[in-house]
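Right after this comes subunit A.
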Amino acid sequence: MARRLINCVVNGDETDFLCEDGDSLLDSLRNEVGLTGVKEGCGTGDCGACSVLLNGRVTCSCLVFSPEADGATITTVEGLADGDHLHPLQECFLEGAALQCGICTPGFLVAAKALLDANPNPTESEVRYGLAGNLCRCTGYDKIVRAVLEAAAQMREANV
Partner candidate 1 sequence: MVRVFFSAGLRNLTGGAANIEVEAGTVKRLLAELDARYPGMAERLSEGTAVAINGEIINDALYEPIPDGAEVHFLEALKGG
Partner candidate 2 sequence: MTIADDPATTLPGYKWVGTRPIRPDGFDKVTGRARFGADLTLAGMLEGAVLRSPHAHARIVSIDTTKALALPGVKAIVTGADFPEPAGNPTDQDMCRNAMAREKVLYEGHVVAAVAATSKRIARKALDAIEVQYEVLPHVMTVDEAMAPGAVLLHDGMITKGMDPAPTEPSNVASRVVYQRGELDKGFADADVIVERTFTTKPVHQGYIEPHAAVADTTPDGRSTVWCSSQGHFAMRAYSAKVLGWDPSRLKVIPAEIGGGFGGKTTIYLEPLAVRLSQKAGRPVRMVMDRDEVFMATGPASASKVTIKMGANKAGEITAAELWMAYEAGAYPGSAIGAGSMTALAPYNIPHFIIEGFDVVVNKPRVYSYRAPGAPQSAFAVESVVDELAHKLGIDPIDFRLQNAVEEGMQAPYGPKYQKIGFKETLEAIKHHPHYSAPLGPNQGRGVAAGFWFNAGMNSSAVVHINEDGNATVVTGSPDIGGSRASMALMAAEELGIDYNRVRPVVADTEQVGFNDVTGGSRVTLATGAAVVDACRKVIADLRARAAKTWDVPVEQVEWVDGQAQHVDGSQPPLSLAAIAKGWARTGGPISAAATLNARGVGAGFSTQLVDVEVDPETGHTSVVRYTTAQDAGRAIHPSYVEGQLQGGVVQGIGWALNEEYIYNADGKMDNPSFLDYRIPVASDLPMIDAVIVEVPNPGHPYGVRGVGEVGIVPPLAAVANAVAAATHRRFTDLPLSPPRVLDGILNGTEES
């Protein structure tokens, strides 16, 4: 089958890759672009481990066909830090022990970034509903929710 060339911007860089029409963006990011920080937990859009920002919206990359990403701007967990300067969410996840095994962490960080981009001052309930598309089986979510609230507070303070 003829493969299709896709051009997009991934984590700020012009990127191209080849795909078949039926390939998922998740598989292309992992296997063609080499961004294995994007995780597969289910392949059916239920767990959120493969979350990326697609044109600014949090999206399960397993539910996107790769050709749909042509011309898109994509952010993955690998693009959250600014050089060697971690994003406040990453800092707060580390400080707050908001990860145990770490497989869901990339998806949570991306989803939390989208949440805070849209709502810099969320309530606990808004964080819980904002992250309800991401499954974590280790933490019981307590420390994740606290880390996101703490990051939100730090980011607001930094922007004052």
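Candidate entries met the following condition: all candidates are chains of the complex that A comes from, given by their letters.
Following the convention adopted for this analysis, contacts are C-beta pairs under 8 Å (C-beta built on N, C-alpha and C of every residue); 3 or more make two chains touch, one makes a residue touch a chain; residues count from 1.
A quick note: this is a predicted structure, and the numbers were derived from the prediction, not measured.
Of the candidates listed (1 or 2), only one touches subunit A in this complex, namely 2. Interface residues of subunit A, counted against candidate 2 in their complex, comprise 20, 22, 30-31, 35-44, 46-47, 49, 76-78, 80-81, 86, 90, 93-97, 99-106, 109, 124-125, 127-129, 131-146.
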